[in-house]
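The complex appears here minus one protein chain, its other protein chains still in place.
Each chain gets a letter, A, B and C, in the order it is written, and its residues are counted from 1.
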Amino acid sequence: MATCNANPVSLSCNITNVATPSSPLYSKTYRDASVIHLPYNISISENTLAVIAGPCSIESEEQIMATAEFVKKSGAAILRGGAFKPRTSPYSFQGMGIAGLQLLRKAGDYYRMPIITEVLDSEDITIVADYADILQVGARNCQNFSLLRKLGKIRKPVLLKRGMMVTIKEFLMAAEYILAEGNENVILCERGIRTFETETRNTLDISAVPVLKQKTHLPVIVDPSHAAGNWKLIHPLALAALAAGADGLMIECHIKPESALCDGEQSLRPDKFALLMNDIHKMNTLLNKKLECI
Amino acid sequence: MATCNANPVSLSCNITNVATPSSPLYSKTYRDASVIHLPYNISISENTLAVIAGPCSIESEEQIMATAEFVKKSGAAILRGGAFKPRTSPYSFQGMGIAGLQLLRKAGDYYRMPIITEVLDSEDITIVADYADILQVGARNCQNFSLLRKLGKIRKPVLLKRGMMVTIKEFLMAAEYILAEGNENVILCERGIRTFETETRNTLDISAVPVLKQKTHLPVIVDPSHAAGNWKLIHPLALAALAAGADGLMIECHIKPESALCDGEQSLRPDKFALLMNDIHKMNTLLNKKLECI
Amino acid sequence: MATCNANPVSLSCNITNVATPSSPLYSKTYRDASVIHLPYNISISENTLAVIAGPCSIESEEQIMATAEFVKKSGAAILRGGAFKPRTSPYSFQGMGIAGLQLLRKAGDYYRMPIITEVLDSEDITIVADYADILQVGARNCQNFSLLRKLGKIRKPVLLKRGMMVTIKEFLMAAEYILAEGNENVILCERGIRTFETETRNTLDISAVPVLKQKTHLPVIVDPSHAAGNWKLIHPLALAALAAGADGLMIECHIKPESALCDGEQSLRPDKFALLMNDIHKMNTLLNKKLECI
Partner (left out) sequence: MATCNANPVSLSCNITNVATPSSPLYSKTYRDASVIHLPYNISISENTLAVIAGPCSIESEEQIMATAEFVKKSGAAILRGGAFKPRTSPYSFQGMGIAGLQLLRKAGDYYRMPIITEVLDSEDITIVADYADILQVGARNCQNFSLLRKLGKIRKPVLLKRGMMVTIKEFLMAAEYILAEGNENVILCERGIRTFETETRNTLDISAVPVLKQKTHLPVIVDPSHAAGNWKLIHPLALAALAAGADGLMIECHIKPESALCDGEQSLRPDKFALLMNDIHKMNTLLNKKLECI
């Protein structure tokens, strides 16, 4: 791909060319469907259903090991956990950092689950990629183009969360920043947009699921936890996401939500997560998808 | 209920009392679940699933009879059709008026389906109630409190659509205007809210379904047609609504969408509607609901 | 202008004609600028600046007379006061009704000020028009097309407030409903739109002022009180509205905001209102407008 670093008169940067090329890399004209291959023979694709589960933040070895155990037992395929946390306030808990990455890796290895964690800064890509199987870009960094470009230069899968005020078109163009640099392993994640409604933390844009599935070959998953901000809504929203065509789910769970360092109110307890996985199994049969787990 | 027509010092209007009473009529503390009984033994409730289908506007006898035939055949329980249409422009087709009501009634009688149609003005309530089994309040009239109050004085069921920028709390208080006047037969309908996203006509607030179901005993249905504004999204959104807990659906259908006088682009053809009803049947089995039809 | 009452096959309602005509009555192509003439030689136009002031609700004779006195003394031209109040909850104070209209008329006559008050229902148009010099349509009725149409059949000026969810294009089409029925005396009022921001009750869309002034000959005024929902913001927002090109302001005032039956927190006290009028005078000199007062 031509770049436009310092030359405003190069053809590819010409103002008449300012929109997308006629056939962006994310589009269905380029490819019909993508399959993201992960360790332990797990994949994320339109023929499978992968459930990612785990705590908002990694807090201790005991916590992440216990969580991995119960989410694995209920049927989750991939383990999540935040080590670097983007928080509205500089005085809130910012995550365990590298120590957290190490604990997450240990839990993933022990329970044989691929792991996913967020990368906040382009300077941290190398260290996070050393530990994680999927690198997550958070909603607030959805249009951090410099970070996206650098994630395009690695080959590990990237899960890109939609920004709270990013349109579907802009979301796809953000993914294009990663694809354009050569990394084809991009997973899109709808996690709610910002609206006037205050009963939920964000408004899950369920329509984005079929819209995205019609426009792109990239897998689309849904995070009902951040959308709702309330554990009581996660079960119905997770089922709705699958019915709308999502290829996977990302669910926040905690062994003891009331003492979580972050987002406890939107985390499912072990028993509630098991009930949800049970209904996901049933729904999946109806949708003719293969539930990923080992 | 005490009213506050002209006396600012009456106790019930006192400013210290300005919020809702501790136990509004819509709340679960007042009743666990409501059942709306309709002709032909159809009901709308949490144990049943009722599909309302029909054209945006009634255009001719041929059109409404043909539509009623195919939606009934595929399993719809209730027939919809607009006779008085609220249109953004005064120069757009405004509906057939009373002639439309008569045609809708004829179709409902012939195919043995309860009928629903919109009432735009408090002056029209009597005439619309003479024909319709359910009176619909459109999104733009969701906070037309004068209309709501007068609908509270009749006994026919009222389907209240959520306004495009009405919060869930305000939506429930709008329903309270009807309930407070004595009409207990209120059905709530989520039909999309206005957001920055332009890929869809509105953003279906799927979370509103479980939030409403947790707060009120009133039945909650979903209109994916107006939310999406695009027939290609109706099928996945309809299934998502059921998975999220909706008690019914309202779907726009047309025998020939490309020649519809209104909203053709969001109307399903007979074959697509049949496919959708087929998947609704399957989903319903999973959800342990009884699909209403005769 | 052809109407489309009940006949879908009339030419003017044909689907090919569904958008606006090429030259709607609100547009600059139809007229350059409108002047709304009111009693006491007050006018609302692009060459004048009219300040409308008064309480949210008329509460008593003492309150409305005292308010009229101080707003007149500080330079307001038109007296406002609500007699029929649209409230989110049916249990909130709903206004004094006809008794309120009579008190407002008395205050207007005594202090020689035109009066404006809201009409909530098409059935009330006649009675409200008997008392008021300007009929106000509230934000929640901005797209109550039936009400608008009937206000098009009277000849008294109508102040149309923009709905919280109404785009500028839709706002102009709502005005067109009134104009199309023959009433040319329409005043547009920007009063804030609904967004995700919660520091203010609504978000004053200041850009709507120049956008509207470029698109229509109708006068445009601004209501900073309802936009902000906080009296501390009214002074800067009022000045901003004038700088942006507004033809007038509507300001909520109260002799004793802490005991107001409605919206006390967004009402200015007499001393604050006097300070604001003082700055409005200065700003007006800069803008070469004539401040309306008698």
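Note that in this section contacts are C-beta pairs under 8 Å (C-beta built on N, C-alpha and C of every residue); 3 or more make two chains touch, one makes a residue touch a chain.
Please read these numbers as outputs of a predicted model, since none were measured by experiment.
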{"item": "Touch partners, limited to displayed chains, of the chain removed from view", "value": "A, B, C"}
{"item": "Among C:101, C:147 or C:209, the residue in touch with the chain that has been omitted", "value": "C:209"}
{"item": "Selected residue (touches chain absent from view) among A:48, A:117 or A:144", "value": "A:144"}
{"item": "Residues from subunit B at the interface with the omitted partner, ascending", "value": "194-196, 198"}
{"item": "Absent chain, residues of subunit A that touch it", "value": "1, 3-8, 12-13, 15, 17-21, 59-60, 86-97, 99-100, 120-124, 140-141, 143-147, 149, 163-165, 170, 173, 176-177, 180, 194, 259, 261"}
{"item": "Hidden partner chain, residues of subunit C it touches", "value": "165, 167-169, 193, 195-200, 203-211, 214, 227-228, 232-233, 236-237, 239-245, 282-283, 286"}
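The rule we apply is simple: only the chains that are shown with their structure count from here on.
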{"item": "Rotation, 0 to 180 degrees and nearest 5, that superposes subunit B on copy subunit C via CA atoms", "value": "180"}
{"item": "Chain with minimal offset from the mean of all protein Cα atoms", "value": "B"}
{"item": "Between subunit C and subunit B, distance of the C-alpha-averaged centres to the nearest whole Å", "value": "32"}
{"item": "Centroid distance [mean C-alpha coordinates] between subunit C and subunit A, Å", "value": "47"}
{"item": "Residues of subunit C touching at least two other chains", "value": "194"}
